[in-house]
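Below are the C-alpha cells for one structure; questions will follow.
Of the protein chains in this complex, one is absent; all others appear in place.
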Amino acid sequence: MARTFRRGGVHPPEEKQRTERKPIETLPLPKRVVIPMAQCLGAPAEPTVKPKDAVKTGQRIGEPKGFVSTPVHASVSGTVKKVDLFPTAVGARSLCVEIESDGKDEWVEGVDLAGSDVDFSQPDAFLPALTEAGLVGMGGAAFPTHVKLKPPKDAQVDTLILNGAECEPYLTADHRLMVEHAAEIATGLQILAAVLKVERTFVGIEDNKPDAVAAMKKALAGVLGVEVVVCRTRYPQGAEKQLIQSITNHEVPPGKLPMHVGCVVQNVGTAFAAFEAVARRKPLVERVLTVSGRAIREPKNLRVRVGTPLGEIVTFCGGTTDDLRKLIFGGPMMGKALRYEDVPVVKSTSGILFFDRQEAAAVQEFPCIRCGRCLEACPQRLVPCDLGDLAEHGLYDRLADAMDCVECDSCQYACPAHRRLVHLLRLGKSEFRRLQKKG
Amino acid sequence: MLEAVLIPAAVMGGLGGLLAVVLLVAARKFAVYEDPLIAAVEAALPNANCGACGFAGCHDFASKLVATRDEKMFCPPGGKDTAAKVGALLGLQVEGRDPPVAVVLCRGSRGVANYAGEYAGLADCRAATLVDGATKVCPYGCVGLGSCVRACKYDAIEIRDGVAVVLPEKCIGDGACVAACPRGIIRMAPRGVRVYVACVSHDPGAAVRKYCKVGCIGCKRCVKACTFDAMQFDRNLARVDHDKCTACGACVGTCPQKVIEEVGLTGEAHAKAHPPPKEKKPAAEPTAAAAPPAAGA
Partner (left out) sequence: MAESTTPTADAAAAPAKAPEPATHELLVTSSPHFATPENVPRIMHTVWLALLPACAAAVWLFGLDALVVIGLTVLACVGFEALLVRARGRSWGEVRRTALDGSAIVTGVLLALNLPAAAPWWMLLVGAFVAMGLGKHAFGGLGHNPFNPALVARVFLLISFPTQMLTWSSPVDSFGQTTAERIEQDKAELDGQTYATPLGKLKDALRNRADPAKLAALRAEAAERYPLLDLFLGRTGGSLGETSALALLLGAALLFWRRILTWHIPLTFVAATALVTGIAWAVNPEVYVNPLVHVLGGGLILGAFFMATDMVTSPVTRLGMVIFGAGGGLITAVIRLWGSYPEGVSFAILIMNALVPLIDRYTRGRKFGETRRAAA
C-alpha cells in the first residue's frame, strides 16, 4: 500500500515519459566553466585562486566562510581566466571563477575514480571527507550536508530518510540514478547512516518509478535496518516534511526542523555524492540532471560538470526550437525562470526545462472566487487565499503564518482563478522578514 | 398650554445643564497635563506626520524634543525655517538644514537602455526582484514598476518611460521612496543647486555600453576635471560627494555619456556644464576639461 501525507497536495501531469527510460549520458568536457562561489545556502565561499593560475580537476578554488558554508572545487583542469561577477541563476551578478579547460581533465592527487571500497570500521573519517568534498543537498535546496549531518546533541536523531521521490514533473535524474547506480547509493546511504549513528533508515520512492524501487530493494537486500517505502505519486511527496509524514507519521511542528522529530532527510543524489566522496575521495564537481521540455530537440538525462555553461548543454541536446519561450532551472512547480540563456550549472541544478509557447502560456487571472481549492491543496494546512490577500494589500505584519509556507506552489497550481499566490506569498514573506529585522 | 412648552423646556434645559456640569467636572478631573510648550512646538512643525524624523509623527517629535532638548533632532521637511522657529521657542541652536530632496540615480528609460525578456508577474519592483524578473539588462538600474510611486504619499515621484523621476517641487524629503526601492537607487540629496551622477552600475565600461546609452562607463574624466576633490570613484562608478561639491559644473561637461545631471546651474557654471558640441577635429578639445582622450592602457 503506497503511503502518503495526509492532507493537501496536487497531481500535476507527470510529463516524465520523455526521459524516464533514457540512460544517463555524460556531457563531453566543456571548453570553459564558470563556477559560482555561492553554491549553497549560507555564506558564499571565498576564491583562493586568481587569473592565470593553473588548476587541476577537483582542486579547491573556494574556501568556506564559517560553519554554514562549503568549499568549491574546480570541475575541469586548466587555467583560471577570471575571478569576477557573472550572471548566474542565483542573480544577475554573482562572484564566479572562470576556468578555461585544457581538455586533459587531470584530477588532483588522491582521487581514485574507480574506487568502490569503503572502510566501515572507521566511520569517524567519513564526516571530514564529506565536508572536504563540498557536499550540499542535491535535491535543489543546496543545504550544506555536513551541517545537516551534525545535528545538535539534544536533537536525538534516530532516523535517516533518503529522498527518492522526485515529485517534480519532467525531472527523472534521481530516477535514473537509482536505476543505474543503486549499489553506490546504497553504500552512500550506509555512510550517511554511520555518520548520524542511526539504525533506522528508509528510502522513499514514488510509485511511478517501479524500476527504481526494484533496483534499490535489490541493492539494499542484505543491509539491516533499511526499508524501501513506496509512496503514492502526489506532489509534493518529495518535500521533506511531507515525506517524513508519509514514512514515519510524524509532523514537523511549524517553525521547526526535521531533526526535531528525530529525522534527517537526504536526497539520493547526495547519497551518491557521499559515496564518491568517501570511496573515491572525489569532491562534488559534477551531477546528474534532466534536460527536458518541448523546446529542446533531444531531451536527456545528463551528467554534467558544475559550472558548465548552458550553451554547451543545449548544443549537446540538439539545440532549441524557435519556439523557446521559457527557460527554467529546476522543475515546473518550484523551479526558477531565467532571462538569460548563458548561465552555468551549479551543484543544486536538478533539471533544465525548455518550455515552448504552449507549455509556457500565461493564463488569465481572475479574482478569488473563494472556492477553497488552495487550502485543500496546501500540505502545510495554511489558507493561501487569505495570506495572498494580506500580501496584496500590503498588510505584511499579519503574515506570521506565511513563514510556514514551504513554497511548494500547490496552491497556485490548484487555483482556478490562477491567482499569483506564490509570488504574493514570497513578497509577503520577504516583507515580513524585513519588518522583523527592523524590530 | 403654557405647561406643554415650559415643562419640556425645563426638563431638557435641566438635563443639558446637568450633563454640562458632568462634562466640566470630567474635563477638569481627568485632564492630562501636557507641557504647553509641546503644543507650541508642534504648531511650528509642518504637521505632515511623515515620520522622516524617525519619530511617530509630529506630536511625538515635539514631545521628545521638549523632553530631551536634543539639538540634533531634525525635521527634514521642515528644513531651516522650522529649525529656526523651534529653536527660538526652546532657546536651542537647532541644526538647520534645507529639507533634502530625493534623486533617482538612473535615467535608463526605454529609449536608452536595453531590455531583455518579458516579465509577467506582480507589478511591483520588490516582487519582480524576488524572481529576477526586472527586464532591464542592467542589473543595477531602475526596475520601473512603481514601488516608489506607491510608497510616496505626496505624488512626488512618477514612472516615465520605464524609469522613476522625482518631482522636486512636491517632494518633502521624508525618504519613503528610498526605503521602497529594492535596488537602492534613490538617494537623498541636498535641495537647491546640485550635480549628481545619475547611474549606479558598477559594471566596467565595455559592459555598460552594451546595455545603456546613459550609464557611467568609469572613464574618470569627471574625477580629473574636479578641482575640489568632490568626485569619488569606486568600482567603475563615479559619485559626487555633496559635502565637497561646489556645483561648478566642470564635471558635467566632460562626461561622454552625459550621465551627470545638473540642477539649477547658472551663468559660468551652466556654461561649463553645457559646452558647445565639439568639432570633428581629433586633436581639438574645446572645453576646459584637461584630460587627454585616451587614458592609460
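For reference, chains read A and B in written order, and residue numbers begin at 1 within each chain.
By definition in this document, a residue touches a chain if its C-beta (ideal position, glycine included) is under 8 Å from a C-beta of that chain, and two chains touch if they have at least 3 such contacts.
Because the structure is predicted, anything quoted here is derived from the model rather than measured.
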item: Option from A:62, A:78 or A:335 whose C-beta touches the chain left out; value: A:335
item: Among B:92, B:193, B:207 or B:263, the residue in touch with the chain that has been omitted; value: B:207
item: Selected residue (touches chain absent from view) among A:86, A:107, A:126 or A:396; value: A:86
item: Among B:8, B:54, B:192 or B:256, residue touching the chain not depicted; value: B:256
item: Touch list for chain A against the chain that is not drawn; value: 10, 12, 51, 82-87, 92, 98, 169, 241, 251-254, 256, 320, 322, 324-328, 330, 332-342, 353, 355, 359-360, 362-364, 366-372, 375-376, 379-383, 385, 401, 404, 407, 409, 412-418, 420, 422-423, 426
item: On chain B, residues whose C-beta touches the chain left out of the figure; value: 114, 116-122, 127, 130-133, 135, 137, 203-207, 209-211, 217-221, 235-236, 256, 278, 293-297
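Operating definition for what follows: only the chains that are shown with their structure count from here on.
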item: Computed distance of Cα centres, chain B from chain A, in Å; value: 43
item: In the complex with chain A, residue positions of chain B that touch it; value: 116-117, 120-122, 124, 126-127, 130-133, 135, 139, 203
item: Contacting residues of chain A [partner chain B, same complex]; value: 85, 87, 91-93, 336-340, 362, 420, 423-424, 426-427, 430-431
